[in-house]
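This report concerns only the one structure given below.
One protein chain omitted, others in place.
Labels A and B are assigned to the chains in the order they are written; within every chain, residues are numbered from 1.
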Amino acid sequence: MKKRWHWLIAMLAVMSLVAAACATDEGVSTTTAAETTETTAAETTETTAAETTETTAAEMDLSGTTVTVFGSESSDEEAGAMQDALDVFAEANGMTIVFTGARDFSDQINAQAAGGNPPDIAIIPQPGKVADFAREGFILPLPDDVLATLEENWDSAWVAFGNVDGVQYGVNNKSDIKSLVWYSPSAFADNGYTIPESWDALKALSAQMVADGNIPWCIGIESGGATGWPFTDWIEDLTLRFEGADYYDQWVAHDIPFSDPAMVAIWEEVLAEWNAPGNVFAIDGSIAATAFGANGQPLADGTCMMHRQASFFSAFLPEGTPTGPDGISVFYFPAGPNGEKPVLGGGTLATAFRDAPEVWAVMQYYASAEYANERQKAQQIRKDGELSGFLSANQNQDLSNYLPLEQEMISIMLDAEVLRFDGSDLMPAAVGAGTFWTEGTSAVNGDKSVADAVAAIDASWP
Amino acid sequence: MSRVAATILGIVVAIGLSAIVFIGINKLFDLAEKRFAIFNAAIGGAASLVIFGLLWGNRLIVSPLLVTLIAAVVGVAVGLGLGLVRHRWARLGIGLAGGLTLGLLAGSALRSVVWPSIEPLAALLGLAAGAAVAAISWQVARRETALVPLLSFWLATGWLFGGWLAADFDGSKAEVLLASAIFGLLAGIWVGTVPYPSGETRGGIAAGSRKYIFLAPALLFITATLVVPLARTIWLGFLSGTPRNLAWTGLTNYRDIFTDPGILDLSEWTLIFSSRLFWAAVILAVIAIGLGVWLGRSGGSGLGTGFSLNAGTAMLIGSAVVLFGFAVFSFIRGTIPNNLWWIFAVTIFSMATGLAIAVLADRAKGENVAKSLIFLPMAISFVGASIIWRFMYVARPPQNDQTGVINTLWVQIGVWSQSETASATISAILGLIVVGLGYLAWRGWQAGNNAVLSGSVVLAIPLVWIMYRFLGPGIGGVAPSPVTGEPIADPILFLTQSPWNNWWMMVVFIWIQTGFAMIIFSAAIKSVPEDLLEAARIDGATESQTFWRITVPQIGPTIGVVATTLIVTVLKVFDIPKVMTNGNFDTQVLANEMWQRAFTELNFGLGSALAVVIFLGVLPIIFLNIRRMQRERLG
Partner (left out) sequence: MTATTTAGRRPLGPRIYGFLRSIPTWVLWILVVLWTIPTFGLLVNSLRTRDAQRTSGWWLAWQDGANGFDFPTLQNYEAVLGAEATGGLANGLLNSASIAIVATIIPIAIAAFAAYAFAWIDFRGREWLFIGTIALLAVPTQVSLIPLLQAYSSGVRMTIPIIEKTVTIIPDMGLAGTIPAVWLTHTGFALPFAIFLLHNYIAGLPKDLFESARIDGADHFKIFWKLVVPLSIPVLAAFAIFQFLWTWNDYLIALTMIGGNRVALPATVVVASLAGEFGLREHLLTAGAFVITVVPLVVFFALQRFFVRGITAGSVKG
């Protein structure tokens, strides 16, 4: 009896359980796809997916609504331009759109989705993650009108990146092109070099350069914990050229192992080009010691003639380096033996986590040409006349917004006969962001033979 | 400016509210003895508020604000009544009336989603179970408690489960009113039949509640943020699949962890014995033992075992242990050996450097400046640390100037080593220093000062080795080019060359943690009683003898505390490997592996199993430390 109030606590505990009994019907019926309660998640998703088809964003009154967008663009230029482009749409509709960029976006979006606190829209850089999220029920399929806008503006090859098991989840946002060689047209002209049209011509050109006393390539693959990734881009580009898209797809899915003889041959082809005496600015096996971003300086000052890197490389050129015909320019990384012109691409995809008219309206805006135009304009202002670093493969955008060099890149993208996404982004992280990089680095360093390196990658495939 | 105001307001509200709640509860329970009615009224009101607040929070009642307010008022009234009235039947009346009122209030306000269709059988079963529990606890209490309150309490609980929760929620308005009225009546009987507490009981409430009040906030937070997630983690460790499709797979995750060659690779362990590190360790150990025994015999200042432990021999033994450890860990590879290596190296170096700085800075000129500068890295975030060490470690191709501090020095040493004149000059300077040290050793020997003697010898060893390298095989970051054979710069790839990249990352952590160890050691050293040291000095002990015989034993417990804290911190190390290599190039550690599995790949099962492995790894260390502390308190 002395402990009367102990009973009170016990009572409260019991009652709290009861009080809460079966609150589920009320509590769970929010329309968020990422509802966390594991038991009810599947059903929730299905219902929302069905409902989405009926919403027609364009006719809705969006004023007063707020949409949150989360992405990997975090620097002032990229994130700022993204926000500027979104503000144009937000102001026109009297709504608020808030973009947040974070450096560890890839891990964070996982935590936010699994933790039940997802943004309304996430800009995801890996199609593999879009597929995972779609299968997990975190993200919603596009309603018809958004899909229509997307298909109207984007080539089906690009649209396919956001397609999971026949259902469209992603809206293309940014497009990167990786099959580029950076060079100085004036240096080429001075030496009488012409742009090679095939891999063999490229090899002959580099041999010619060595014979002329020039250094053909700037190559460096150091990138901290991601050291080795530029090597994987070379492998992917050559795989597309030598073995074709079907082989590439099977290889990315690991239906064809890394130890496949054709794959080993590609590795050796790359290493032969890299290790040929005098071929590379990073002399004597120091490729792995050379930061990938450190290639801008020697290319700009003419120490080396060529550098194969994706479209974003312009940002690594020294400040004030002119681009275009009178400065540093690009040519298409040449075709393979069969003459087909494949392009290795990349990019980001917008995906929706909440089913609401305002969210779909923003998604539709992402699919439109207006977004590409506004983003390009905003980013160029922020870059102060330098290359914007933002490319879109949107077919209906106004290309005149771009600087000439970036127009050229876009035309390479749009002309692509075969388009494939960066393979290491599609592989499981243990390989695509792990052993493919590290074993590639070992092979480049000569620490391991190609045979040992590819065997180690195969062994690490989960 | 409004953001500033809002932030300050937020801070004030958060802290103020916490303080008011805590102090308020303390003050409230102070009232229990002398002003029981007020206390009881507050408890009654609070109980109603909690219950109806929960209903509100679960969106189970209509017009929640009004209903909750009414309930709170009724609760206060009942509490006040029971706190004032001592007459038995009047108390029962108050309890019944209050219970019925609250029950009907709840019943009429509840939404239809919880209207039960009462099943008589289940209800009876629930009531019977309640009665049984009451009977058992009455027996356990040796029938000394009053039966009626006990019985009514458990009947109410039984009714709640049997009559309500077990039912389907498709009943009528009448049923929900009945269900809540019955519950209210039973609960009313309970509170109404509890006798008015005696003065002694009230005093007991006031005093006995303190431990709960003092512990409750901490336990609440710990349970919510650590215990429950830990339990969930242990559970998830037995599951596999994607976040929403987890299935029980038993110990599969643990089997996967311990059969993964990336976790533990013993295939090269025999190479330990052919490594130079190993033999250097053996040689150092032999020198240390020889020197120590010889000094112990001749100087007679040993620890009673004939072995002289002083700065010199301690450094030699320490170096031998470190070299031996590095020899072992550079050949036994994998995530777990990496973690052990981290623990071994970071703990030893952080503690040794921290202790050395604390001792050397003690009473030195500019002590505070020195200590602040050593502490500085602790104040720098990991974002800053990662960029700082980029500038230390970066390597550039041979034809470029190095921009990393260490590689610049290393290449420069290599350049000197290639040049005959530079080699000769450096060797001559080093030789002079060695001669000076030899002289110092001789003086120390004459003065019978073992510390000076052995310290000089120890300092001379690496200098002699460097001289040998300069004159003989060469040293530094210049190597013949594999292509042309010309000597070119050969910078170290600090983060990609396994296994030493592990060590370069540990250096960063040591850089940070030394400040932590130094501050704590410094404080401990300052607390060593001055008279003890004076007495030792008067007895003619040298500085080093005073240190080993008085200071070290006095700060013994601190060494334990620092070691434990460091080991715990190191086993959970995560930021540095994640930022610097992300676990690539054989630098994986358990915490980063866990992060990658759980967060990067959303493989909660495997990630959780790894977390459990870390937890179980740290647990024994903490347990030992607590036991040691408890023994000290008792002894």
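Heads up, the rule we're going with is that contacts are C-beta pairs under 8 Å (C-beta built on N, C-alpha and C of every residue); 3 or more make two chains touch, one makes a residue touch a chain.
The shown structure was predicted, so the numbers you read here are calculated from the model rather than taken from an experiment.
K.L.:
Please identify which residue in B:I374, B:I426 or B:A536 touches the non-displayed chain.
P.N.:
From the options B:I374, B:I426 or B:A536, the contact with the absent chain belongs to B:I374.
K.L.:
From the list B:V85, B:L100, B:L230 or B:I348, which touches the chain that is not on show?
P.N.:
Of these options, the touching residue for the absent chain is B:L230.
K.L.:
Consider the whole complex, including the chain that is not shown, and state which of B:L239, B:I287 or B:I520 touches that chain.
P.N.:
In the complete complex, the chain left out is touched by residue B:I520.
K.L.:
Considering the whole complex, which of B:V321, B:A479 or B:V561 touches the chain not shown?
P.N.:
Missing-chain contact among the listed residues: B:V561.
K.L.:
Tell me, which residues in subunit A touch the chain that this view leaves out?
P.N.:
16-17, 20-24, 27, 35-37, 39, 68-70, 72-80, 83, 98-104, 108, 111-112, 114-119, 223-224, 293-294, 297, 312, 315-316, 318-319
K.L.:
Contacts of subunit B with the missing chain: which residues?
P.N.:
Interface with the chain not displayed, on the subunit B side: 3-4, 7, 10-11, 14-15, 18-19, 22, 26, 30, 54, 57-59, 161, 165-166, 206-207, 210-211, 213-215, 217-219, 221-222, 224-230, 232-233, 353, 356-357, 360-361, 364, 368-370, 372-384, 386-392, 400-405, 408, 436-437, 439-440, 443, 447, 449, 452, 455-456, 459, 511, 514, 519-520, 522-524, 526-527, 542, 554-555, 557-558, 561-562, 565, 568, 572, 574-575, 591, 594-595, 598-599, 604, 607-608, 611, 614-615, 617-619, 621-623, 626, 629-630, 632-633.
In the analysis below, only the chains that are shown with their structure count from here on.
K.L.:
Under the touch definition given earlier, write down the residues of subunit B that touch subunit A in their complex.
P.N.:
Where subunit B meets subunit A, its residues are 43, 47, 50-51, 54-55, 57-60, 111, 113-114, 145-146, 153, 157, 160-161, 164-165, 169, 187, 190, 194-195, 197, 201, 204-205, 208-209, 242-246, 262, 390, 394-400, 481-484, 488, 491, 493, 495-496, 578-585, 595-596, 599-602, 604.
K.L.:
Along subunit A, where are the residues that touch subunit B in the complex?
P.N.:
1-5, 7-8, 11-12, 14-16, 18-23, 25-27, 38, 41-42, 106-107, 110-111, 114, 132, 135-137, 220, 222, 224-228, 277, 281-286, 288-291, 294, 428-430, 433-434, 437-438, 441, 460
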